[in-house]
Structure formats: C-alpha cells, structure tokens
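Next up is a structure, given as structure tokens.
The complex appears here minus one protein chain, its other protein chains still in place.
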Amino acid sequence: MASLQPKIKSKVRCVDGEVGEIVHVIADPLSLDVSHIVVRANGTERQVPVSAIGAIRGESVELTCNAAQFSGFPELKRQDYVSSKEVEIPHLENRIHVEPGELLVPFPELEKNCARRSFFAGFINVIGALIALPLVWPVLRYIMKPMYVPYDNHWIKIGNISKVKAEDVGVQYIFKKSFKDSVLQREEDKNHWMVKASPETLKKIYPHGDIHFYDEKGEIIWVNKQTVPYVAFSGKCPHLGCGYKWRSHKTRGQVFLCPCHLSIYDVAGTVLDGPAPRPLDVLPIKVSASGDIEVIDVEYKAGRKEQIRIA
Amino acid sequence: MNGLLQKVYDFVDERIDLKTLEAKMMNEPIKGGSRWAYVFGSCLLFIFIMQVITGILLMFYYIPSADHAYASTQYIIHEVDYGWFILSYHFWGSSAMVVMVFAHMSQVFLWGAYKKPREMIWLVGLVLFVIVMAFGFTGYLLPWDQRAYWATTVGVEIMDKTPIVGDFLARFLKGGPTPGQMTLSRFFVIHVMILPAALMGLAGLHLFLFRSAGPAGPFRGTPEELRAKTDFFFPRQVWKDIVAIAVVFLTICSLAFIEPVQLLEQATPDPGDYHPEPEWYFLFLFQMLRLKVFSGELGQFVAGVAIPGAFLLLLAALPFIDRSPERNIFKRPIALLSWTVVTIGILVLTVSAILNREFLE
Partner (left out) sequence: MAHPVESISSIKLAWAVSWSAFWTGFPFKLIVALLLLAGQVHPWEGAGLVTLLVVSVPIDIWAVGLTARTVFLERLGMEVQGPVGVTLWWQGAVLGALVLGGAYYVVGTTVAVGRKIAAAIIALIKNVYPTLPIAEQITLELLLWTIPTAIVVLVCVLIWLQLFGWCVKRFVVTSGQTTSASLLERVRQWDYARVPADPTLVLVSFAGVIVTLTVVFWVLLPVTTPTPHPDYPLPPVEKAAKPVKPEELIKKTEATLEKAEAVLTALEKEKSKETKKGKGK
C-alpha cells in the first residue's frame, strides 16, 4: 500500500462540511510514514491521526469523522515536535513529499532536558582533555630534543702557523670537521680565516682587552690574550652566514669581502661597508709549541648586533 | 570571550548555514537509544588518528634506509626524550587496531547490520579490514631488526606461492628478487602514504554510507521501548564513544609501560638462532601453515592465500547470501555458531603457535 501523501494547504473536509486546511504533516521516525496531519480550523491547530483520513483527492482530504468528533482531536503541542530540517533521519524526505520545514517528527523525550544536553556536552570536553592533555608535555619534549643541544667546545686542529707568511694578510684554513649528526657520523668541509696581526691591528681586534669565552653555565672556558698576534676569524659572515673571501678592493686595498651582500671588513675584522651588523667573530685559538693551530668552532647567530652563541 | 565566540559563530552560520549543518550532524535519533555496543567504530577512528599522530612524530627521526633504519629506531628509543613511549604507543596502537577491527566486525555481524540496506557499508568495511592488516604487515618491517626482516621475508614468500600473479606480486613488494633497500623503500611508501590515503578515503565513504542508511539499532524491542529510549547522537552517543575512547587510550598507554618496544639485533641475511615469526595477529595463519595437510607448495598456497581469500570472499558475499531480514542473533543459529567456531578457531591456533615456540628450541 503506497504511503499517504497529504499536501500542505490541502482543504480538509469532514463528512458534514469543510473544517480547515493542512498546516503540518507529522511523520513517525520508526516507520517513516505519515502518522498525523495538523489541521488549522478557526485559529486552532488540531492533530488528526491518519486513521481518520478517508481519502485524499488531489488538493483535498476527506476525513471519516464529523465536525463534532473533529473538535475532539487534541491541539498540537508544537514544543513536542521538531521540523525535519533540524534532525537527521535518513530517507524521510524521500518518502514523504512535503516541503521541508513543514514536515515534523517527534522530539525525543530524553532530549528535551537542556541541562542534560549541556552537562554531557561539557563532560565530552572534559574527557577529551583527559586524552589530549597527557600527550602535550612528552610530545613537546620529543620534538624539541635536538633543538637546544649543548655547545660543542672541543678543540679542532685546523693547520699550522707556517702557512701564514706575512702580517696583516688573511689566510684561509680549510679543514674537515667530523661530527655526530643524530645517528650519522658525518664530515664537513669548513673554513676559517687566520691573520697574523700587527700591533696596531691587534689593538683594533682587542679594543677592550682579552676576550673571554663562556659555556652555557657562564663559566669561562678560554681566554684569548690580546698580545697573541695569531687571530682566527670565523669563516661565516656575521650578516647571514655566507663564506667571505680575502680580496683586493678597488679603493680600499686588501679586505675581507663577502660576495653575498657585499659586506667589507678590514684585516682587523672591522666593518668598512655593507649590511654586516657586527665585526668578524673571533674564535678561541690555541697555538702549540710546534705551531699547530687549534680553534673551538664557535658559531654565533647571524644578523644580530650582539654575539649570541648557538653552537 | 563568549560574545566574541558567538560573533564568529554567527559570521560563519550566515554564510554556510552552520546551524542546520550542526543539527544534521548531531541530531541523529538513535532508535532504542545510544548504546555502548555501538562505540567500536568510533574507537577505530580514534586509534587510527593516534597512529597517524605518533607515526608522524616517529618520522621526525626515522631514516628509511637499510643502513640507518635500525640505528635511527634505536636512536628514537634511547636518545630522544620520551621516544620509547611514542614508539611503544605506536606499536601497541597497531595491535589495538586489529583487536578493535575484530570487535567492530563481530558487533556488526552479530547485530545483522550487514543486511539490506547496509550491504555497501559492509563491503567497504571489508576493504578497510584488509587495509588495516596491510598496515600491520608493512609497518612491521620498518625497524629493520631480525624480527622485522624475517617476518616480512616469510610473509612475502607465502604470497609468492599464488599461481600466476605470485611472482609478480612478490617482486613488486620486495622491489627485486631478494629483500633489500628497495623493499624498505616500498614498504615505507605504502605504509606512510598509500595506505593512509586509502584508509582515509574509504573511511569517509564508510561513514557517508552509514549516515545515508542510518544506524540499524537494536535487534529486539517493542516500538514503545524503542521510542522511549530514543535519543540523539549528540550528546549521549558521542559521550559513550569518548568514554570508550578514553579507556582504549589508557589501555594502550598501559601496554606501552608494561612492555616497551625492544629491538632484536640488526637484520642480517642469516637468521642464526632467531626463529622467524609474524606479528601476533597473523600467528593463527602461521600455525595453520605448519599443519601436515598443508605441506608442499600447493598446500602452502591453499593455507596461506586460498583459504583466507576464500573466507574474505564468503564475508563479502554474506549480505547477498543471507537475505533473511531477521537480525536477532539468538534467532540466527547458523550465524551464531559460525562466529563462535571461527573466533575459537583463531584463538586456539594462535595459542598453539605460541606453545609451538618451545618445540623449536
């Protein structure tokens, strides 16, 4: 038997005359069939079960009862129902062809309690926190493990002072740095610049006397004495970390010149031109009795006026 | 703060009708009310999400090369803060996923929720099941220790026995005639890219089909009972789902503590004293392969590929063979009996495989 398809705005007749028109259709969510029609008659809306429908002919519906019996049907309690737009009942609107918004389904008894709904909604959030919160600290530490490693303060032999022939001339020392990179043992080519400084240059390199180098706890790990003429400059330009060169400049003579952004430094590392924020970084240096040079490969943050050690 | 949130909500609602969308998603009436029996699907989704999160974290440090896979896994366990916990969670999460898949499939089977009109949900679900097993198989190789290497080798050799396509399939998986770097690369790509994409797509389809058909609900109850207990998906069913999820989460964490992941020695082509074994959820198949009746090349194919394959095909055909609308499990004796026999069979064979270890010493 095809399900009844009453139409909204259809005229409704009892056996003894017209009573009103359909304003809502109510469906049963279990059977997906129409269970009641709501008829507006003289300003009141009455809920009429489908058992009272005799026939549906196009735009008019005929009831099996008379007008007196019709007035006995209960009035619609709108708060006991929700429109089909506000719930998700599969296939309901396929089966009952009524304009959406006017198809009503019963509002489940249990859902009528607002306090219940908001309590359980809050409870869901609290349990969500129970699951998400314990993970925050371990995951953060896990990701951050390699980010703040302690400084590498070991001495590396980079060459011998016999390579430096003259004073106040930049000499490049290329060496292989061997280190542990997570699980890999790697070797990288690195370079630093050595200068055998004349006393005037030395005064410019050490304007405030000896340079002290510290570890993370603030303890001194080395002191570069201002009278030692051998100075090692870090091979990374303090602007953005490029490798710079010792070149003859058109007007300034022999200088350290960085090809990336054209920072120019004199033999004492002082900035002559370009975007460099600070002079060339001096490294801790140790010269052995046989003239072997050892440095600590200190790295500072690029682009800053102050020296901030990072490695 | 509340006022600001309300303003943002109203802004979005004006443009995409958020209120109706919310209502459609949350106000799904569940016949007979929300039930603890319905939580397994949501638990599966949660376990999968956690596997993705822990898996992504592991990828921060894991190196998928035959030279460094083992060392980088040991690095995670021994050098990265809480690395042992993240890896152990991922390991036990994969076991939990297999257990939950079995629970979910059993619940759907016993409730008869594969029957009309839910056949397509069941079929997509079976594909999802195969994907979950494939996840376990591919992930197991990645630490590249003896256990990983040999479980994979044995597993792929079994697949090789399939007639016609076996050799091609085995060479595809191994990336060559013998296992090596290519195997690891392929398993890594499959585990980390292909299977997750497939699972997410199919899980979306699975959920869409489920919402289209609506929940099947309980298999008994008078209309009066069903109506009295009906409530919406949100908040009650969501609440039950999230409590079950919390229990699953705490259980996996506990397992990570009770038995953290420990690797054997690095993989070598010579198994030495090590007796190859697959992960625990494949042990029943492994034991079946040991039975005398399945000895020989044809027998190994039958036990390793044909029987599991036939069983999956039977499950796929189930909604079309079993057309009776009866969903009450106590009125479906064949279904109840078959489920019990299969479950006990798997259990007995798994325990037998564990007992068999003593005989190998």
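Each chain gets a letter, A and B, in the order it is written, and its residues are counted from 1.
Assume a residue touches a chain if its C-beta (ideal position, glycine included) is under 8 Å from a C-beta of that chain, and two chains touch if they have at least 3 such contacts.
Quick caveat, the model's predicted, so the values are computed rather than measured.
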| item | value |
| --- | --- |
| Listed residues B:130, B:165 or B:348, member touching the removed chain | B:348 |
| Residue of A:49, A:122 or A:207 touching the missing chain in the full complex | A:122 |
| Per the touch definition above, residue among A:8, A:67 or A:221 touching the missing chain | A:221 |
| Chain not shown: contacting residue from B:63, B:246 or B:336 | B:246 |
| Residue ranges of subunit B at the interface with the undisplayed chain | 33, 36, 74, 77-79, 81-85, 224-225, 227-229, 231, 243, 246-247, 250-251, 253-254, 257-258, 260, 262-263, 287, 290-292, 348-349, 351-352, 355-356, 359 |
| Hidden partner chain, residues of subunit A it touches | 109-110, 113, 115-116, 118-120, 122-123, 126, 129-130, 133-134, 137-138, 141, 161-162, 210, 212, 215, 219-223, 225, 227-230, 286-291 |
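The criterion applied here is as follows: only the chains that are shown with their structure count from here on.
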| item | value |
| --- | --- |
| Subunit A and subunit B: spacing of chain centres that average the CA atoms, whole Å | 29 |
| Residue numbers on subunit B that touch subunit A, as the complex places them | 20, 23-25, 27-29, 31, 33, 57, 60-61, 63, 68, 71-72, 74-75, 79-83, 85-86, 211-214, 223, 226-236, 238-239, 242-243, 245-246, 249, 253 |
| Subunit B contact footprint on subunit A (complex, rising order) | 29-30, 82, 85-91, 105-106, 108-111, 116-117, 120-121, 123-124, 127-128, 130-131, 134, 138-139, 141-145, 182-184 |
